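The complex is shown incomplete by one protein chain, all other protein chains being positioned as in the whole.
Up next is subunit A:
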Amino acid sequence: MSEKTKLPTGAEAVATKGWLGAHKWLLLRRLSQAFFLGIFLIGPWFGLWIVKGNLAGSLTLDTLPLTDPLVLLQSIVARHWPEMTAILGALIVLAAYALIGGRVYCSWVCPINPVTDGAHWLHEKLGVQKGWQPKKSTRYWLLAMLLIVSAATGTVAWEFINPITMLQRGLVFGMGFGWTLVLGVFLFDLFVSRRGWCSHLCPVGAFYGLVGSKALLRVSATNRAACDDCMDCFAVCPEMHVITPALRGKTEETPLILSPDCTNCGRCIDVCSVDVFRFTNRFDKAPAPGRDEAARKSPAQQTRAA
């Protein structure tokens, strides 16, 4: 680890690239989240019906049907065979996320993401310990569970408590006590489990991860030879285990972040002062030499060498 590890996360990126340059993808992501929420809201707020419905199912410009594929899957295992409109809508959504990366939904569309990002920000600010860290497989267990409960009860079971649709439907149609679930997620992430919801439990994220496991759009540590071990990318990444194989890989290993857990949020690109990361496609074969052995020496060795 280098001396810069001790600097606040992202400080060096701001110094070298300017504040805007070091927050480019974060700002774009917030814009995207605002867009996908706003486009549903301008109907009920201003009578501009570009999109009707909500994230579970919608109709754009009275022609394009979109359906949440996980909600529809629950409906099917609950033994209802949907009409063609819903199936078509789900296929369109599946195709889009299979192409651009399943968990792009998580970081660019999902309305809960700003909530959990806020919780994480406060978590770091207050210096809360990381708390319960469920295993990587937990969300897949939960995904299986909700499908089993849907089949057993003959209902779209997850929608009874899904905080994502609860929040978005609440904002578009009326909230009731739906905010309690959203607050629950916030407090859970803040005090019980660091990045607990989005990065460990959420079965919707697990589902989209599976959908996009062979997606085209990927982040690559192309310039990994320049890495100076400041650790900022690990500090900002909500799924930090995805970085290691790409960043620390040897020359013959791919610099692409291929884990389906990666949400393509782009924070690692923002926060890197030496521009190690960039967006590319999964077939990018650009040479990306690993770091030479000299750079891997311990700080003590480096001091001795100096």
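FYI, a contact is a pair of C-beta atoms (placed from the backbone, for glycine too) under 8 Å apart; a residue touches a chain by one contact, two chains touch by 3 or more; residues count from 1.
Keep this in mind: contacts and distances are computed from a predicted model.
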Chain not displayed: protein name in its UniProt record ("Aspartyl/glutamyl-tRNA(Asn/Gln) amidotransferase subunit C", "Phosphate transport system permease protein PstA", "Ferredoxin-type protein NapG" or "Cytochrome c-type biogenesis protein CcmF"): "Ferredoxin-type protein NapG"
Listed residues A:Ala22, A:Leu37, A:Leu94 or A:Ala157, member touching the removed chain: A:Ala157
Candidate in contact with the missing chain, chosen from A:Gly101, A:Gly178 or A:Pro260: A:Gly178
Which of A:Pro65, A:Gly196 or A:Pro238 contacts the chain that the document leaves out: A:Pro65
Contact with the hidden chain (one of A:Gln33, A:Thr116 or A:Thr165): A:Thr165
Residues belonging to subunit A that touch the chain removed from view: 43, 49, 52-54, 56-59, 65, 67-68, 71-72, 75, 78-83, 85-86, 89, 135, 137-138, 141-142, 144-146, 148-149, 152-161, 165-166, 169-170, 172-178, 180-181
